[in-house]
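Yeah, one chain of the complex is gone here, protein chain that is, but the others are all in their spots.
Each chain carries a letter (A, B and C) given by its place in the written order, and its residues are counted from 1.
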Amino acid sequence: MKNRNTISFASDNSAPVCPELMEALARVNSGATFGYGNDDHTRQMEERFKDLFQCDLRAFPVATGTAANVLALSVLTPPYGSVYCHRQAHIEMDECGAPEFYTNGAKLVLLDGEDGKIAPTDLVAALSASGAGVVHHVQPAALSLTQVTECGTLYTPDEIASLTDIARSHGLSVHMDGARFANAAAAMGVSPADLTWRSGVDVLSFGATKNGAMAVEAVVFFNPEEQAARIKDFEFRRKRGAHLFSKMRYLSAQLDRHLEGDLWLRLAGNANAMAARLKDGLSSCPDVALLYPVEANILFARLPEATIDRLETEGFLFYVMGARQNGQVRLVTSWNTTADEVDAFLSIVRQTGA
Amino acid sequence: MKNRNTISFASDNSAPVCPELMEALARVNSGATFGYGNDDHTRQMEERFKDLFQCDLRAFPVATGTAANVLALSVLTPPYGSVYCHRQAHIEMDECGAPEFYTNGAKLVLLDGEDGKIAPTDLVAALSASGAGVVHHVQPAALSLTQVTECGTLYTPDEIASLTDIARSHGLSVHMDGARFANAAAAMGVSPADLTWRSGVDVLSFGATKNGAMAVEAVVFFNPEEQAARIKDFEFRRKRGAHLFSKMRYLSAQLDRHLEGDLWLRLAGNANAMAARLKDGLSSCPDVALLYPVEANILFARLPEATIDRLETEGFLFYVMGARQNGQVRLVTSWNTTADEVDAFLSIVRQTGA
Amino acid sequence: MKNRNTISFASDNSAPVCPELMEALARVNSGATFGYGNDDHTRQMEERFKDLFQCDLRAFPVATGTAANVLALSVLTPPYGSVYCHRQAHIEMDECGAPEFYTNGAKLVLLDGEDGKIAPTDLVAALSASGAGVVHHVQPAALSLTQVTECGTLYTPDEIASLTDIARSHGLSVHMDGARFANAAAAMGVSPADLTWRSGVDVLSFGATKNGAMAVEAVVFFNPEEQAARIKDFEFRRKRGAHLFSKMRYLSAQLDRHLEGDLWLRLAGNANAMAARLKDGLSSCPDVALLYPVEANILFARLPEATIDRLETEGFLFYVMGARQNGQVRLVTSWNTTADEVDAFLSIVRQTGA
Partner (left out) sequence: MKNRNTISFASDNSAPVCPELMEALARVNSGATFGYGNDDHTRQMEERFKDLFQCDLRAFPVATGTAANVLALSVLTPPYGSVYCHRQAHIEMDECGAPEFYTNGAKLVLLDGEDGKIAPTDLVAALSASGAGVVHHVQPAALSLTQVTECGTLYTPDEIASLTDIARSHGLSVHMDGARFANAAAAMGVSPADLTWRSGVDVLSFGATKNGAMAVEAVVFFNPEEQAARIKDFEFRRKRGAHLFSKMRYLSAQLDRHLEGDLWLRLAGNANAMAARLKDGLSSCPDVALLYPVEANILFARLPEATIDRLETEGFLFYVMGARQNGQVRLVTSWNTTADEVDAFLSIVRQTGA
């Protein structure tokens, strides 16, 4: 067990890099290569993505989740376009306006929906009122779904398809923010293809950083022939956004190893299992309430304020949402969270509870 | 000696990561930390920069040289401002308009000057014709110098000061693109302070990637109290540009180790020494011409076309500039270039020469 | 009475230019002047604004209401800032993302509130949740109020002050979209000073086009010494936005004449009176419902669908809002609307009603 001071449920990005990826970095660390992705590691990584998604595609490494999201969106909307997303979406809440920067000022249209999931009826209503075709109004351009959602819930393939069908019928493209795509895939046991292009997703932000990598995500374009113009556009925008890495092999190697032998699913699976253990434990505490269904590796709970105080004193890291007296906390488990860590946390909760 | 196929003079970014930095990455790879730079490794790295530059400062890691440059420029100019730089500057030639993107459309004003160095008289002339204060014209906002220049030459502290004095007297701020700052410092034996803030530089892009790191540069602000508003601005723009890394410790650790025990100077020193060896060898070939003074780790030479063909056949990597029959090549040495590699290259040149 | 085909309640911008302003245009139409506002007409216009608002100020003519709004906002927020406005604000609904364009991607934060007026509690709640100071979130920068609101209602000076106090205490600047400021001033009988700077407004879009002008609005900065940096910024952004007119005298002359002898209040007063007449008439129709308080020159009403059909057949121009069967219409009266026109409209409504 790690030092008590470093047990973190703050975020899956507070975890270190998993050993397999550190080894992969070491493995590519010899000899010279041309830069900027013109190397064999990058080509191999892309092939690995094709195998995983069982289709032709293009996969481009970038180093932050925000970069993946906003570069993807930047090729899906004109500056006078609009992107439909959930009110709590990361692109709206936590990216300091990066989507507006990269799209040169497109507008995010915020939708409601329980448990962080866009309700189809809300999407239909918003699109009906959008003023499509009228020069005074921004023009509907894209739908962005988050999987795992910001509330820790999941869209089923059917739910995705019902939203993308609506999008498609209004001429929108579809982006999926998959910062925790691995956790979704691991939790549902559904094929990556079913969760994306077979359900109508055009571009995926495939996250790895929160799942044991150092700093890498892939922007994946399905149907690359159809999207050829966008892909070309993307490559210039990635460079222009200063997100084209000279020593690309180190990004590609992380992604490549991640996919090899389903490591990505194994890592995410541990995070999910530890979240389930945490959920089970918290469910049995009478003074604790879970705020959303726990379906992947994020939990939102309401704890007594004294419990929060004690947990912090004991050195646990996690986020308190809003005013402290409301007692709402966010708990995120990681690829390296252990059962002992979960149990230590639960033990404190039980001790301080009513 | 490495595989002949991988002897590269293409760029210092085609080299791998030096072992000391790989070890540094491994060393920070345990336990949880808060993300986004709120960690001890990042704080320690900044202290290390203060020691190196013998002054108070702020140092922010980013992952690409373009990101360092354009984020720095973004806080030095309004959208209707102009940035004065050499006609061959990286920010003009090789960043796909990233400066225009990050500054929301500021203009680069291109200056001439021999050997890639801005001539003070040209800077004065350009500023005099700038229309400062007149609403029809973009407004002079910043000067950007490159050290080592794109031609492989160096500015002395006096040369820097003479340019920054002109800039200052016209109300401009000064940025230095130091993608190869280490090579300059190592070559001149001048203190980092003398090469920057003591010579009038406000913000430095301090490069590490081309000098043995995996992917990290620092944006260094001198006189942080005076520049407090800019620094605050910078922090939001870094996030908005999608360049704020969640697992920041891995960037900070590279910079920290780089500076520790003058590793950065040692690595750059090797690259410089190998360039000098290459220069000496080429100078003795009657049919080879060097195009600029060789002062750091970049050489531009004119070779017979047959020599170029043969070098490529032998598996050497390097760039041919413009039309092949002109015979102009760029050769860049790296932290890991060996004397054997240089000699192998020279041997081919001699064999194929007149 | 005008041709029946041209009785318009579609918008106050469907009306022609009032004769006094046409004369003013003719009056300045001789001799040469320097361009771009360096002329006596422009200087005189600005003096007239100072007299009207009983304070020092700067007033800049532009030609569209959107230009006035977005140029004003562009100097009140950084690109990573946010502008708080009502969900139905013109800047959100009807400017095709011009605020995002001119602010280089700032975000509009949408607030609720009855009758088109922002509720102070909603503003407080939104600001409390804004994440001010945290780099992941856009930063609260400005509040934008619309007077007359998009629902045709008015903010009293006290209501304005209560909102601007909240804004000020959170570090926000305050913009007022006064496309129909004249109608508000005329309706309330309150001094322009009380409606603006005395109630905490920093920058006003002062509309004239909808009130009998050809194409001119003024962007008015109060406390010009305090706002000196913004004003300078504004002048460059106006030019850069392509909104600096060479033959400025024709814009200035319209504004100057507008203010002379309170013409602006007289014109707006007629529009308001005709709206009141329309309201009175509609109120007496049992199958007609007014949707908001009628306080200036805009009415929203629910009419039987058959009535809408008949009105259109008779050649009346007006907007049907949303689905036709809902029967919601917007009616706007103008500086040149006559009692006969209102009565003709009402007569049809009465004939076709239940």
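Operating definition for what follows: a residue touches a chain if its C-beta (ideal position, glycine included) is under 8 Å from a C-beta of that chain, and two chains touch if they have at least 3 such contacts.
Quantities reported herein were computed from a predicted structural model and do not represent experimental measurements.
Q: Touch partners of the unshown chain, restricted to the chains that are shown, please.
A: Contacts of the omitted chain with visible chains: A, B, C.
Q: Of B:His86, B:Lys107 or B:His170, which one is in contact with the hidden chain?
A: Going through B:His86, B:Lys107 or B:His170 one by one, B:Lys107 is the residue touching the chain not shown.
Q: By the contact definition given up top, give the residues of chain B that touch the hidden chain.
A: Where chain B meets the chain not shown: residues 79-80, 93-97, 100-101, 103-108, 110, 129, 135-138, 322.
Q: Considering the entire assembly, which residues of chain C contact the chain that has been omitted?
A: Touching the chain left out of view, chain C contributes residues 2-3, 6-8, 10-11, 13-17, 22, 25-26, 28-35, 62-67, 70-71, 95-98, 101-102, 209-210, 214-215, 236, 239-247, 250-251, 317.
Q: For chain A, which residues lie in contact with the unshown chain of the complex?
A: Those residues of chain A that touch the unshown chain are 36, 78-80, 104, 135-136, 139, 233, 235-240, 244.
Going forward, only the chains that are shown with their structure count from here on.
Q: Please decide if copies chain A and chain C contact each other with the same set of residue positions, more than half shared, or with different positions, and reply same or different.
A: same
Q: Would you mind checking which chain's C-alpha centre is most distant from the centre of chain A?
A: Relative to chain A, the chain with the farthest C-alpha centre is C.
Q: Can you work out the whole-Å distance between the CA centroids of chain B and chain C?
A: The separation of the two C-alpha centroids amounts to 51 Å.
Q: Would you kindly tell me how far, in whole Å, the mean C-alpha position of chain B lies from that of chain A?
A: 34
Q: State, to the nearest whole Å, the distance from the C-alpha centre of chain A to the C-alpha centre of chain C.
A: 42
Q: Residues touching two or more other chains, restricted to chain A: which are they?
A: 95-97, 101
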